[in-house]
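On to chain A.
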Amino acid sequence: MGNLPLLNNYLSVGAILFTLGLIGFLSRRNLIVMFLCAELMLQGVSLTLVGFSTFHGSWGGQVFTIFSLALAGAEAAVALALIVVLFRRNETLDISLWQDLREADQPPVLDEFEADQLEPETVYPELTRSGVLPGQGGLPPHHNHRTIDEAIEEQRHEPVEVPHA
Partner candidate 1 sequence: MQANDPNIQWVEEPQLGWTGRMYLTPIIDGLTITLNHFFKAARGDTFTVQFPEERPKFGNPLIYRGVHRLNKDDEGRVKCVACFMCATACPAHCIDIVGTQAPWEDREKYPQSFVIDELRCIFCGMCEEACPVDAIELTSMFDLTGASREEMIFDKEKLLSVFDQTIAAEPMKSKGGHATGKGA
Partner candidate 2 sequence: MGEFELTLSSLIVVVLGGLGVYLLLPRGTNSSDRAARIVGSLLATISLVLIASNFGDVLPNKTNELTFYLLAAVSIISAVLMIASHNPVISALWFALVLLSNSGLYLLQGAEFLSAATIIIYAGAIIVTFLFVIMLAQPNGAAPYDLHSREPLLSCTAGVILAWTLLGTLHYACTEESKPLSQRHAGASMAALPSPALVAKSLEAQPESIIRADKGHVDNLGRTLFLEHYVAVEVVGMLLLVAVVGAVLIVNRDPAKLTAA
């Protein structure tokens, strides 16, 4: 039979992990991070179960944790599949976009956005593409400033007659 302060230690750690998972689940808006927070709560519970199992000298807690591991695996498979499907629809992982799933009489949750001063994206220098445009027999000589994209754009406006091969 167990050591009570020891059990207390493990239970405290489990409780803190569970609470942190709860806070994260409530406050984060990324679907995947929310899922990870749910798993964090599960970890807190598992720690508690193993603590009790050691304390009571029985295998029940550990067996239960093994089941919860298996369930977590199943849950991860299904949740990941759902997340992938949701991501395909909206191209984002934001949970706020799925508010139309709420109850009919509930008002929508409005997330306050402050205007973010996002860092400007790195602009890489645009290099002239090399290569020959198909069907044109190459770019005119010394035409370094026209990229292939521009050439294609020009071609679209004034169709070039392609000689028969």
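Inclusion criterion for the candidates: all candidates are chains of the complex that A comes from, given by their letters.
Here, contacts are C-beta pairs under 8 Å (C-beta built on N, C-alpha and C of every residue); 3 or more make two chains touch, one makes a residue touch a chain; residues count from 1.
Because the structure is a prediction, the values reported are computed rather than measured.
Interface record for this complex: partner of chain A among candidates 1 or 2 is 2, by the touch criterion. Against candidate 2, in their complex, chain A makes its touches with residues 1-13, 15-24, 26-30, 32-33, 35-37, 39-40, 43, 46-47, 50-51, 53-56, 59-60, 62-63, 65-67, 69-78, 80-85, 87-89, 92-96, 109, 111-118.
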